[in-house]
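Only one protein chain is missing from this complex, and each of the others stays in its spot.
Each chain gets a letter, A, B, C, D, E, F and G, in the order it is written, and its residues are counted from 1.
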Amino acid sequence: MELTIYLAGQIHDNWRSEIKDKAASMNLPIHFIGPMENHDRSDNIGEEILGSQPNAILKDEAASKFNNLRTQVLLGKADIVIALFGEKYKQWNSAMDAATAIALNKPLILIRPEALHHPLKELSEKAQVTVETMDQALQALAYIFEEK
Amino acid sequence: MELTIYLAGQIHDNWRSEIKDKAASMNLPIHFIGPMENHDRSDNIGEEILGSQPNAILKDEAASKFNNLRTQVLLGKADIVIALFGEKYKQWNSAMDAATAIALNKPLILIRPEALHHPLKELSEKAQVTVETMDQALQALAYIFEEK
Amino acid sequence: MELTIYLAGQIHDNWRSEIKDKAASMNLPIHFIGPMENHDRSDNIGEEILGSQPNAILKDEAASKFNNLRTQVLLGKADIVIALFGEKYKQWNSAMDAATAIALNKPLILIRPEALHHPLKELSEKAQVTVETMDQALQALAYIFEEK
Amino acid sequence: MELTIYLAGQIHDNWRSEIKDKAASMNLPIHFIGPMENHDRSDNIGEEILGSQPNAILKDEAASKFNNLRTQVLLGKADIVIALFGEKYKQWNSAMDAATAIALNKPLILIRPEALHHPLKELSEKAQVTVETMDQALQALAYIFEEK
Amino acid sequence: MELTIYLAGQIHDNWRSEIKDKAASMNLPIHFIGPMENHDRSDNIGEEILGSQPNAILKDEAASKFNNLRTQVLLGKADIVIALFGEKYKQWNSAMDAATAIALNKPLILIRPEALHHPLKELSEKAQVTVETMDQALQALAYIFEEK
Amino acid sequence: MELTIYLAGQIHDNWRSEIKDKAASMNLPIHFIGPMENHDRSDNIGEEILGSQPNAILKDEAASKFNNLRTQVLLGKADIVIALFGEKYKQWNSAMDAATAIALNKPLILIRPEALHHPLKELSEKAQVTVETMDQALQALAYIFEEK
Amino acid sequence: MELTIYLAGQIHDNWRSEIKDKAASMNLPIHFIGPMENHDRSDNIGEEILGSQPNAILKDEAASKFNNLRTQVLLGKADIVIALFGEKYKQWNSAMDAATAIALNKPLILIRPEALHHPLKELSEKAQVTVETMDQALQALAYIFEEK
Partner (left out) sequence: MELTIYLAGQIHDNWRSEIKDKAASMNLPIHFIGPMENHDRSDNIGEEILGSQPNAILKDEAASKFNNLRTQVLLGKADIVIALFGEKYKQWNSAMDAATAIALNKPLILIRPEALHHPLKELSEKAQVTVETMDQALQALAYIFEEK
């Protein structure tokens, strides 16, 4: 049995590489998928495909169409969603992905620093598991595969 | 035909009273529902019912259980969800409610100031309609009822 | 028992008034709903609410958001959908509404002139009933209510 | 990860071969499926299997049963639906397939010439992405697979 | 609380009147619905609305379209389905209605003479309750309303 | 807005009367429904309707058919399920009703004495709210209706 | 692409072997599944596993539990259901399987002799395709795989 995990959340640091490396070193049979991590490409993909847009809002709308296409397809393939929230950004799209996973009956593992407990309390309560570190999230994944 | 509208979003000002008053003056057959707007009561409801909790995180978790109970029941009754985002707060729970509505096939009307277009671009793209003011949201609602 | 019927299809003539009048004269306990029939208002509703748009495509996109909001809410209330196709227009949105009804497990009554049988053959085969006139559609509705 | 794409839309030219060839040259791990492209065979399949029918309408109904059988099975296997509309035909069945995909929560990529923006505005607004060329559609697909 | 009960099954005797009368005499808050009980009208409804058909099979197909329209709408309104089978007819449509109810998560009460236990064994096992008489079915309905 | 609450759980004491009385004294717009509370009638209903059964297991199976019919219909009408567990009985059917409610996306309020926290820990974690007393459950219900 | 086809319908002759052989000779990538075809084993499976039952009805109920277990699992794996009806038996379980397939959005191919058109008219109208011979059913399956 192999599980597919969608890594939602911020794309401003390299936490996804870190979690993939750790999972590989633990020999977990996991396939990770997620959003476009190249921030500039993610912001510009609308204009790259559709050409220049009349203003910044329409540039954003165009980009978000292609990003949401990617998310809808990949989230649909996921067995579990991990969403990581950091302190610097609003990340409403991460909250959207997390809530969509819950509504689709896919379990959510929420990773957030303790400092964010108050603004994330409702999402945390809906998550199946809330942890503070990637290592804890990986322990939760490993527990699913333990046979004895 | 009467429609039930859930008003998701920030609870730090009185925008809900304003939208209700305007709808009433327009004679729209709409019944509004929404979260507990008394911020302190919303934060303390867990301890009020379950008693004192060991720490701030558990106080939040307890409160969010009762707030999510309320949201699940009322959102389930809604025909349409309006979510209003403001510039001051993270409002991840508003994004959660908005995404849940979309996943449940309930149309979302997003109200946000133009300044927030970038961080809300994915949610805006998933919304059925994005507007900047309450008056525009009310015009959208009125349009549903227009007969000629 | 009262049934709610959504009247999808062309908005270029007054067929909806005609069907409503006939149903009333037959004393059928039916409540009809449908799209905005004022063609100009339907085309301009986006700019009326959101203001002037940069070009004709964006004007159309803005208008279709509000029209689709209306359709999603009203179609969701319908027990049956009647879709009428005429020879002059492409009416892809009518085909969209008809197919959405079928996918939502709401029975579709298709009204089309015999001359259109070839291009509508797949939709006709998916419809629960295909007829050529409004009178036949009304007979089908009346049959649901017959008690003896 | 391999994606299965259903190619809905007109069967009067060879656009499907073109898109398959281009995807192959881009090494995209995509499996394309779609309707019977042999127009005569598609029109005659009912009589070929069931024998001669009493009239043209019944010949069409017979054919559409087998075409809809094929579509229901293959559309059910698809991760994404691409629908291409051209200027010459009514293509109500393409609009039906596109709307069915949306209702089944499968993302739709709409390809249409700019000239068709008005009659396709509602379907375009429901599509996840609307583009004007096959190359743009392929760029959208490629974006889903990009890893860095 | 009022319950709506769809009475599926044979239309060759007056068992529906009997069950309605008995329920009325028991003061059960039940609203009964069901198929067209006038057998000739049920067989001829297709030609009555669509005109003469080329052969007996097409006459039947036309009639079944309108009968299935009626069934789909009314079965959708039902809280419970009662299906009565008798010894004389094949009643495959009754088995179809019964199985549809089960698949839609509506409980089925099956009424059948003991002599039919063998051919109905799989359907009986899927039914929530199997009884032999209308009185037993009414006792089952009454039990739902008992308050003490 | 009125809510319908299904009261699952033990039928060996009069907790349902107590909760109904308290809700009435709080003027909550709630309609309570639940299982047959007359224990003997609940155990004998199968033989009362179907006649004497060959052995105790078949007597139980017959009774459970009618009890499950009642539960399926009434649980389907509920907005919220309250399940109360006590220390004396196994109440696997209460756990079944509670889990069914969760799977049907109906929020569950679990009432259990603190002493039962260990055997009920998985169900408690799936419940939207877990409390120890009926008064706390009623406070949770009241909170849903609070307007300011 | 391989399709899985469930062969519902009578188990009193060897039509399943015949259809499998023909599909093999046509090189169709199809995997056939279906009910237990050994009639005696199908009737006795309940007592074989659970031991002797008190009477014939309970023997049938026991057998149908295991047959329905098999059907639920295998029908759930099917892409398409073929149901064959013959003139000799009541085959209500075949009608049940056919209707369940339709309700689960799996296309149904109905095979029936012309002589049965009247009692099967409603089921035929709900089927995606109705044919009279196995060869026609196989032509319909082959059509799904045709590439040019």
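By our rule, a residue touches a chain if its C-beta (ideal position, glycine included) is under 8 Å from a C-beta of that chain, and two chains touch if they have at least 3 such contacts.
This structure is a prediction, so every number in the text was calculated from the model and none was measured.
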### Query
In the full complex, which of F:N44, F:S64 or F:Q139 touches the chain missing from this view?
F:S64
### Summary
Contact residues on subunit G toward the hidden chain run 31, 33, 36-38, 41, 45, 48-50, 65-66, 68-70, 72-74, 76-77
### Message
Across the whole complex, list the residues on subunit B that are touched by the chain not included here.
### Response
54-55, 58
#### Entry: Contacts of subunit A with the absent chain, listed as residue ranges
1, 3, 79-80, 105, 107, 109, 128-129, 131, 136, 139-140, 143-144, 146, 148
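By our rule, only the chains that are shown with their structure count from here on.
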### Query
Counting one step per pair of touching chains, how few steps separate subunit C from subunit G?
2
### Query
By label order, what chains touch subunit A and subunit D together?
C
### Task
Mind checking the centre-to-centre distance between subunit D and subunit G? Centres are C-alpha means, answer in whole Å.
31
### Message
Using mean CA coordinates as chain centres, what's the gap between subunit A and subunit C in Å?
### Response
40
### Query
Do you know which subunit F residues sit against two or more other chains?
none
